[in-house]
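One chain of protein is taken out of this complex; the other chains stay put.
A and B are the chain letters, set down in written order, and residue numbers restart from 1 in every chain.
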Amino acid sequence: MIELRFEETLYDGFAIDEAAKTFEPFATIDREREGGAFILRVTLAESAAADGHAEADVAAELANHALGKTIERRGAAP
Amino acid sequence: MTDTSLAPRVASRPDADILPIRYRRVGADVLITSPFGDWAFVSPAELGSLARGAVDEPLREKLRARGFVKSALDPAALRERVARKKRFLSYGPNLHIVVVTLRCNETCVYCHASRADMTATHTDMTPELAEKTVDFILQSTSPSVTIEFQGGEPLVNFPVVKHLIEYALERNRAYGKGLEFTMVTNLALMDDEKLAYLIDKKVQICTSIDGPEPIHNKQRILAGGNAHRAACQWIEKINKAYEAMGLDPTLYHVEALLTTTREALRYPREIVDTYVSLGCRAIFLRPVDPFGFADKTHKAIEYDRAQYHAFYRAAVDHIIDLNKKGTQVLERYAAIFLTKILADEEPNFLDIRNPSGSGIGALAYNYDGRIFTSDEGRMIHEMGDSCFQIGDVRTTRYRDAMRHETVRALVLASHRESQPDCATCAYVPYCGVQPEHSYLSQGTLFGRMRESSLCNVHKGIQDYLFEQLRTGDKETLEILERWTTVRERSHFLQASAAS
Partner (left out) sequence: MQGARLELVRELYPLDAVYLAAYTSLDRAWVFLESSPAGVVATVRSKRDGVSDDAAAGQLGNEALAQAYRLHLARGGRRVIEAIATRAVAGAAGPPGLDELLDMEIGEATAFDDPLGIAMSWEEKYGKKPAKKGEEEP
């Protein structure tokens, strides 16, 4: 399990929800909100492991997706 | 790299009557340019005086003569000058690149057309899509449009080329636009019948010549044939046909383009001589770029831009020498920059324009009807990234394509004065960078000019030109001035009748 802590001052909640939904086929994702941050606990799904995906990579891609969507929502995307 | 030894060592208190300047060392002098494109050479000591606001009368007079003194400028004339040079902003795309097929009968090491094999007929544009493409093109707000046939090799799909030409001529009767056709072809599939049609329909022919036969054939492989011999044979035939029609051969001839690969770098003079022997009056010494096939083979053909500059200088030195001996031939990059520097005109070469022509000056239409902001944008699509697609001829309205957010982004990204490095570059009044190039090579539309190979090329060429201007050699200056003269080729303009 990998814990990702997205600070609310830097990441958009809707973007995180969208990222979590996008990666549902690859991992079980538990969400929590605490101390000014959105916390996602990512556990690689068995099917994803069988396909050769690494848990750290899936978590990192999810984080990238959340960051990208945050930037797009903010309107700062180039 | 900015010459920090020129940086004023005292606090700057600029003279309020002198325009803001940008500067760059050229030889022992310093080139200064104004925001309006005026330029002058000053000594490092004079630059220091400018920075301190201690401009004595001789220097002031020198600057006044060169257009740097505010109180001596006519604001109305200045406004008119700026408006004239930016008049292209008032109308839409004039260059429309139509890729009628991806099939190609040659394999070129640097090809950025994303070619397909000769059996890939599914990459041929259909007559129906050709018609829709023409319908879209004629919506352009530009009073004149040039339809440029590209590929692959456009002669492979000659029936659709003909169909498009006939349809465009007919439809343009209602629009009355200034209409021209050009074709970029390797000429290997040309025959007398096709040539007769193209000449009759006033299609300008453009081809590639990579230099003497051994270089050309090594880089452009024609299965079962000799690519160089085929091209040269038809160049000669076409040029003779124009002459037989009574057209001035110095003005009407096949245009040829060079793509400078690593192999070509060793033969600057030989390449120039080859072009001259073919009757070419212009040589475009283009460096290799990162699009399409060239991306896969860049390890074999790419090179440090310092090598390109050495090649460029040797080639243009040779061209200038030939001019001094009576052979009239110019280098196209130099002509584009010199038109801005010496003639204070905007030649409207879309890739070196500010803002660039991507989307607002040119569009590219793929064989399948997709519309892109440029041919480079189309090639990026063929490489797997469709971010420069702004529509489809079947479904997209012209205005919607022009108002696409990608077009807006490209305009903003190519506005040079608002980009780091460009903002303080002495060459900003004359320069332009295509954002698609920055996107592909650096991952961002805006680009980081310190790392940009395109910026490097443009700076190097302008350095060379200003070095030539600085020498003050009368004969050289006359030659360079001649290169800024634009002679209209009215024969290629299609007659039209607007309703």
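Everything below uses one rule, namely that a residue touches a chain if its C-beta (ideal position, glycine included) is under 8 Å from a C-beta of that chain, and two chains touch if they have at least 3 such contacts.
Everything numeric here is computed off the predicted structure, so don't read it as measured data.
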item: Of B:Gly176, B:Pro214, B:Pro249 or B:Pro420, the residue in touch with the unshown chain; value: B:Pro420
item: Which residue of B:Gly67, B:Pro93, B:Gly152 or B:Gly391 touches the chain not shown here; value: B:Pro93
item: Given B:Phe158, B:Tyr252, B:Phe372 or B:Phe446, the one touching the chain that is not displayed; value: B:Phe446
item: In chain B, positions touching the absent partner; value: 86, 89-93, 141, 355, 359-360, 397-399, 402-403, 407-408, 411-412, 415, 417-420, 423, 443-444, 446, 448, 451
item: Sites on chain A contacted by the missing partner chain, in the whole complex; value: 4-5, 7, 9-11, 56, 59-61, 63-64, 67-68, 70-71, 74, 76-78
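Everything that follows uses one rule, which is that only the chains that are shown with their structure count from here on.
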item: Centroid distance [mean C-alpha coordinates] between chain B and chain A, Å; value: 45
